[in-house]
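The structure that follows is given in the form of structure tokens.
With one protein chain removed, the remaining protein chains of the complex are shown where they sit.
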Amino acid sequence: MATASELLPYKQIREDLFRPLSSVSRSYVLVAILALAIGASGFVAWSYQLRRGMGVTGLQRPVYWGVYIVDFVFWIGISHAGTLISAILRLTDAAWRKPITRAAEAITVFALMIGGMFPIIHLGRAWLFYWLIPYPSSRLLWPNFRSPLLWDLTAIMTYVTGSVIYLYLPLIPDMAQLAEHNTPWRRALYRTLSLGWTGSDREWHALERAMKLMAGIILAVAVSVHTVVAWDFAMAVAPMWHSTIFGPYFVVGAIFSGIAALLLAISVLRKVLHLEAYLTRHHFNNLAKLLLLMSLLWLYFTIAENLTVWYGNEPKEMAVFGARTRARYAPYFWIMVLLNFVVPFVLLGIRRLRTIRTATIASVCVVVGMWLERYVIVVPTLANPRLPAASGLYTPTWVEIAITAATFAAMAMLYMIFAKLFPIIAVWEFKPHPQEED
Amino acid sequence: MYLIGEFHEKDSAAAAIRLLRAGGITPAELDLFSEEPVELPRGVLDRPSRMSLASVLGAILFGLVATSFIYWSQHDYKLVTGGMPLFSFWATGVITYEMTMLGAIVATFSWFLWESGLIRKRDRNAPVPEVDPGAICLRVRCRAEQSAQAIEWMRRAGAIEIERRGTE
Partner (left out) sequence: MEHRWGMAIDLDRCTGCEACVVACHAENNLPISSPEQGAKGRTAHWIRIDRYYEGEFPDVKVKYMPVLCQQCDDAPCEPVCPVYATYHNPEGLNVQVYNRCVGTFYCANNCPYTVRYFNWFAPEWPEPLQLQHNPDVAVRMAGVMEKCTFCIQRIKRGKQDAAQDGRPLADGEVQPACVQSCPAEAMVFGDLNDPQSKVSRLAQNGRATRLLEELGTKPKVFYLQKVK
């Protein structure tokens, strides 16, 4: 299949990819206002929660973790888009990755920024979150490094640092180009951020070497981050959380939802920025196949997780299992199976049905399905504790829903701002390379 | 003084570099400018790098610092742990690991800034050519008496245009 880089002259590539930066359309402004409004309602909800107390959420004894933790795991999962696509494909030198890496890396950074907010939002005393950070304080107390929440903190810090650098490095040459002809404030911005990049071979060599190393490091970090998120649950002695499979299960789920988010993002970008010549059927086809693979892998883990519990028939675990599959949370569970497996399997597994449109539909389903998956993992376990007399029920309130909606708006907003400041496809990487032409 | 030769072919740039190096000009005096990475055959203009080593050393350093930090803070604040070990090596293994990786990331990025010359410009007065898309510019630093010879080499290798910059 001919890739765009062989067909399009370089001048046009550059124009196509730099053009979206300079103009703002009416629909852009409308969507931005909508996103701001939803985001603002989330802030109102959060300030209400801070002022009144955690009682404004649906949390109660014994369901102490609810939608906030679901959102946390969900967004950290979405952040795996960038690392998988970009790092794995970069390490394996897959040429088709080139137009999608930056879109993926940007998702990683923004999803992490959003996901990283949730451990703070769900704190009983959110204004004291910095007590988790080790520093010589007046309290004369260091944090407890044994706590999985401290593991989370370090893992996410490392991941944010790494993914920002990983997004930033390949942006440098593009920003140096953008600095050449531009409005004054943009020139100042790009010139500062590109650190005086001249395009010398020393710089190119260092950049390529750094990207190779960073790809390897970020892959190791990404796997560990979602494993640690899983361990937040698995380290607790709660039934159906205390499971050795949780680390890899969560990593697979994260990559699964990450690919879905990426597919969704590029299909929106393709339409909105008119990048049909760059994000072709080829890319969607490849990503759809990856999504299908991850869907099957996810199904395998889900069966491995639930079948062993069901066959083991241990009463405490069966209480959770029953709540998940037969009682109160059964609708969530079976919709999750439908969205995460049945829909992608039919739409992407049958070759005739696998188009850009169906891939987009399937990825919307997977994003929703993976959110439900986290809900089904977090809530039923807590609602059915070891002492049956202490069981409880949980329904989220408007505060939690507003904050959740606000994070989706924040993702849209951050992505829209990013797309106006930086080319969403790495221009220098996209240029026809001599070694690829033959 | 500096000479800047513009090439349109990667092979002619490589040939020019070979000739210049045979004539006694070191790789440190040569710089290649382009709008995209140019891959030259091995041995033409290699830029040896210690980035992997730096990254490993950074990882080891951060990992050790993190482990000893945890060790000391847990021993400085001896809490009754109810039968759990005071210095919890395995339970803090994740932190050690993440800090090790952070060390690798920080070291790689710092080394990149250093090695690429972005924060360490060797000579700030060196001219930077404006490279046209698809073109390759070769910057040669040489003494004035060498320059005629260098121009001749570059021209023979296929330079489209050669420019002299700087005095001395």
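We just call them A and B in the order they show up, numbering each chain from 1.
FYI, a contact is a pair of C-beta atoms (placed from the backbone, for glycine too) under 8 Å apart; a residue touches a chain by one contact, two chains touch by 3 or more.
A quick note: this is a predicted structure, and the numbers were derived from the prediction, not measured.
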Exercise for the section: Kindly state which of the options A:W131, A:Y168 or A:F345 is in contact with the chain not pictured. Expected result: A:W131
Handout entry: Given A:P20, A:P148 or A:P173, the one touching the chain that is not displayed
Key = A:P148
Practice task
Using the touch definition up top, pick the residue from A:P20, A:G42 or A:P62 that touches the left-out chain.
Solution key: A:P62
Practice task
Can you work out which residue in A:K11, A:R52 or A:K271 touches the chain that's missing from view?
Solution key: A:R52
Problem - Chain not shown, touching residues in subunit B - result: 77, 79-84, 88, 91
Exercise for the section: Against the chain that's been left off, what residues of subunit A make contact? List them. Expected result: 52-55, 58-65, 119, 122-126, 128-129, 131-132, 139, 141, 143-144, 146-150, 153, 232, 235-238, 382, 385-390, 392-393
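Operating definition for what follows: only the chains that are shown with their structure count from here on.
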Practice task
Compute the distance, rounded to whole Å, between the mean C-alpha positions of subunit A and subunit B.
Solution key: 31
Handout entry: Parts of subunit A lying in touch with subunit B, wherever the complex brings them together
Key = 10-11, 14, 134, 140-142, 145-146, 148, 150-151, 154-155, 157-158, 161-162, 165, 169, 173, 177, 195-210, 213-214, 217-218, 220-221, 224, 228, 231, 428, 431, 433-435
Handout entry: Touching residues (chain side subunit B, partner subunit A) in the complex
Key = 10, 31-39, 45, 47, 49, 51-52, 55, 69-70, 73-74, 76-77, 84, 88, 91-92, 94-95, 97-99, 101-102, 104-106, 108-109, 111-113, 115-119, 121, 128, 131, 133-134, 139
